[in-house]
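The following block contains the structure, expressed as structure tokens.
A single protein chain has been removed from this complex, and every other one stays in its place.
Chain lettering (A and B) follows the sequence in which the chains are written, and residue indices restart at 1 in each chain.
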Amino acid sequence: MSRVAYSVAAALGALAAMIGISGLLGDTWVVTVPWAVPLGGLQLSMDRLAGFFVALIGFATIPVSLYAIGYAGDDRRGALPYVGFVIAMCAVPLAANVMTFAVAWELMALASYLLVVQKATNGTATHPGAPAADGSESHDASPHAGGRHAHDAAEATGAAWTYAVMAHAGFVCLLAGMLLLSAWSGSTRFADWRDTELTPLARDAVFVLLALGFASKAGVIPLHVWLPLAHPAAPSHVSALMSGVMIKLGVYGLFRVSLEWIGPAPAWWGVAILVAGTISAVVGVLYALVEHDLKRLLAFHSIENVGIILIGLGAGVLFLESGLGTLAVLGIAAALYHTANHAAFKGLLFLGAGAVVRSTGTRNMEVMGGLVKRMPWTAAMFLLGAVAISALPPLNGFVSEWLTFQALLQSLQVPHTGIGLVFVGGMAGLALTGGLAMACFVKAFGVTFLALPRSEAARSAVEAPGWMRLGMALLAFACVALGLGPTIVVPVLGLVAGDLTGEVTPLWFGDWLRLDVPGDFASLSTFAIAIALLVAGIVPLVVLRARGLTRRRVYETWGCGRLLQTSRMQYTATAFASPFRRIFDFLYQPAHALHVEAHPESRFFVDAIRYVHETRAVAEDWLYHPLSQALHDVTERIRGVQSGSTNVYLVYILAALVLMLVLG
Amino acid sequence: MLRQLRAALGVGVVTEPPAPASEIEALGVTLRGEIARLFGRSLHIRQVDAGSCNGCEIEISGLTGPHYDLERFGLHFVASPRHADCLLVTGPVTRNMAEALRRTWEATPDPKLVIAVGDCSRDGGIFAGSYAIAGGVADVIPVDAVILGCPPSPKALLAGLLDAMGRLRQ
Partner (left out) sequence: MIHDLLIAAAQALAIAALAPLVVGFTRRLKARLVGRRGPSPWQPYADLRKLFAKEVVVSENASWVFRATPYVLFAVMLVAAAVVPVLVARPAPAFAGNLILVMYLFLLGTFFLALAGLDTASAFGGMGSSREVAISALAEPTVILSVFALALRSGTIDLGGIVERLGAEPRLAANPAHLLAFGAFFIVMLAETGRLPVDNPATHLELTMIHEAMVLEYSGRYLALVEWASAMKLTLFMTLLANLFLPWGLPGGLTVAAMAGGLVALVVKLAALALLLALVETSVAKLRLFRVPELLAGSFALALLSVAAVFLVR
């Protein structure tokens, strides 16, 4: 049953990919079903941008669904919502009017809500075939020890609740913005909005509403709070889709809003997008660094990558405002490229994390280790994904970050000094993000897969089954292909960006091998780099072999002659992140506590030491808690109105009548 | 920085010329051809204190200073036996250090030299017969050379090391 559903989803993905590609290459069409719903009926339309996103959803769905066949096994829960989720996501970029959009958007939210909450409904057999979790005999570092399923259920419920609240708050903003726009323009069709004359104030108001709504779906800081809760709570194939594709639909909305519906954008929109992107990128990766729940770590990286996408988009908007159309195309194409790349490598990483979680029964990195020998395939794919997401050449993350850098560096052509400084901030932020992401994935891969296993669960881990490996391999292939083939991908994305900006001059030079950025500025050939790296790595190997220098002996790790070597002596994820925690403590606002329990006889005989070092989530503490507290207080006060006495209600009715008579 | 430069140029090099071969006090090197060829110009040393009184260490650390400057001969102290070509073992081998010493020897890639330093390292020296020691270095790992003295002077150490590298033979 579930197999059928996931196979259907994969087939749907293939279909969507084909339709999307045709749209991406210039096919346009409109389908209207006027009788289905009021307010203009259901209407779907295809253009290049919609084609890009539909293709993205399709291509991401195929491997993820194949993986799900192996991952979910006979577990039926979530199979149907999953199919609905895929269909709803495909419908969002195609929606051509407010009604269609609202239906698709809400369906997507509802289906993903069901998928997130799935573990809460039934606390058993979450991971069929997983070995007994948390049999860590030596140390008790796992937060899940004992009552794991109860813990899972509670976590899933909480996550789903936060997710539902945030999704609906965002939806309210979207709906308000869209209805205002419909009222002012007299049409609910998106295509009619472009030509509407609006006062700057009205435009700004609509922009703020729509941008807030879309940004909350995209997980832009500080609207990200649902994301690190919902991603880990969902099953891994769902996380892969949510992170790889669903949050991109928020990005899709931002593209439409800032470039099409109510464009051309004034400078401050571009500045806002660029700054929000920079903050999301840096803060997202900083939170990821101190996170030791493998899936939460990846969720924070989604925030980071959305930030990087927004940096490219913001640069594009600013260039467009300055009349530099060619450069705007560069920035937007970079953003689109990163969107596709993130879907590939984040999908891959979530699938890899899912394989690990399934095999070890925990998401806590501190009890993993040594998996490279037990799950070699998963490890190799995860490593590839880690290289890609850390923007290391020659894989795909590097290409899009390189393009984003080129767009930012071109800001030397922007005449306005203030905007120039915004670009400088974006540049520095992006560079810092790149370095920190690299650091974070050294931790994620190194602690999870390398060295010695830190628990019995990790020691007895087994490789993922074939379907799951197939799903991962397809995404790994996508990472390599997108990394080595920018000369094919970028011109197509240039067309999409050209459609959005109205810039039609040919923008990409070079041949199949090299990608030239306009204006003799810079060029890139990841293909050449990859070949060169391969040759330069193999030549010394061959030379050494040829000269017979291959002597190797295996002996224990050097531990200063220590007699006992256990996995407790290796570096932990916490220790690894410690320098960052100290350097950036202004962000983490850590709370330390050291408890030493001494023997009653003498304080020099220590029985136990407990050291607690917690980082706080600033957004939650400073924004959401006061907000929800205030909301709570207000409702508490309003509750006084509901006294329950019939007489009082009669007075209310009377008062209402009088008021209406007076006003009327 | 300028002060540094001026001081350096003013004082000049204070390193002494290498000790002549005649000053070697005692030596029992068993060298193979490969070692002289390989280590003739580069010998990286890991120092292992197997239970010494630290007298030998003080003399050894004297080697790195400007006066004796062992680096000019391609000798160099390293931080890990993995990087080492030569273990410089001091002191009698205490029972607690015997296993650690053996592991250090195992951790050192071949080809490698072991040079025992100080009278203690030959047979336990003044600690010989103590319940706490396992004997001389040679009782635990194969030793290629012994530099005697209690402690040996830096000059003797240098001469012994150079001989072990095969440089004094030429």
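Please note the rule applied: a residue touches a chain if its C-beta (ideal position, glycine included) is under 8 Å from a C-beta of that chain, and two chains touch if they have at least 3 such contacts.
Just so it is clear, the model here is predicted, and its values are computed rather than measured.
S.K.: Among the chains in view, which touch the chain not shown?
M.R.: Missing chain, whole complex, touching shown chains: A, B.
S.K.: If the hidden chain were put back, which of A:255, A:445, A:467 or A:588 would touch it?
M.R.: A:445
S.K.: For subunit B, which residues reach the chain that was dropped from this view?
M.R.: Against the missing chain, subunit B presents residues 1, 4-5, 8, 11-15, 38-39, 41-42, 44, 66, 69, 71-72, 74, 76-80, 82-83, 85, 107-111.
S.K.: For subunit A, which residues lie in contact with the unshown chain of the complex?
M.R.: Here the touching residues of subunit A are 369-370, 372-373, 383, 387, 390-393, 398, 401-402, 405-406, 409, 412, 417, 420-421, 424, 427-432, 434-436, 438-439, 441-443, 445-447, 450-452, 514, 520-526, 528-529, 532-538, 540-541, 544, 549, 551-559, 565, 567, 569-571, 575-580, 582-583.
One rule holds for everything that comes next: only the chains that are shown with their structure count from here on.
S.K.: Measuring from the mean C-alpha position of subunit A to the mean C-alpha position of subunit B, what distance in angstrom results?
M.R.: A distance of 57 Å separates the two centres.
S.K.: Taking the touch rule as given, give the residues of subunit A at its contact with subunit B in the complex, in rising order.
M.R.: Per the touch definition, subunit A meets subunit B at residues 551, 553, 555-556, 558, 560-563.
S.K.: Using the touch rule from the top, collect the residues of subunit B that touch subunit A in their complex.
M.R.: Touch list, subunit B to subunit A: 80-82, 97, 99-101, 103-104, 106-107, 109-110.
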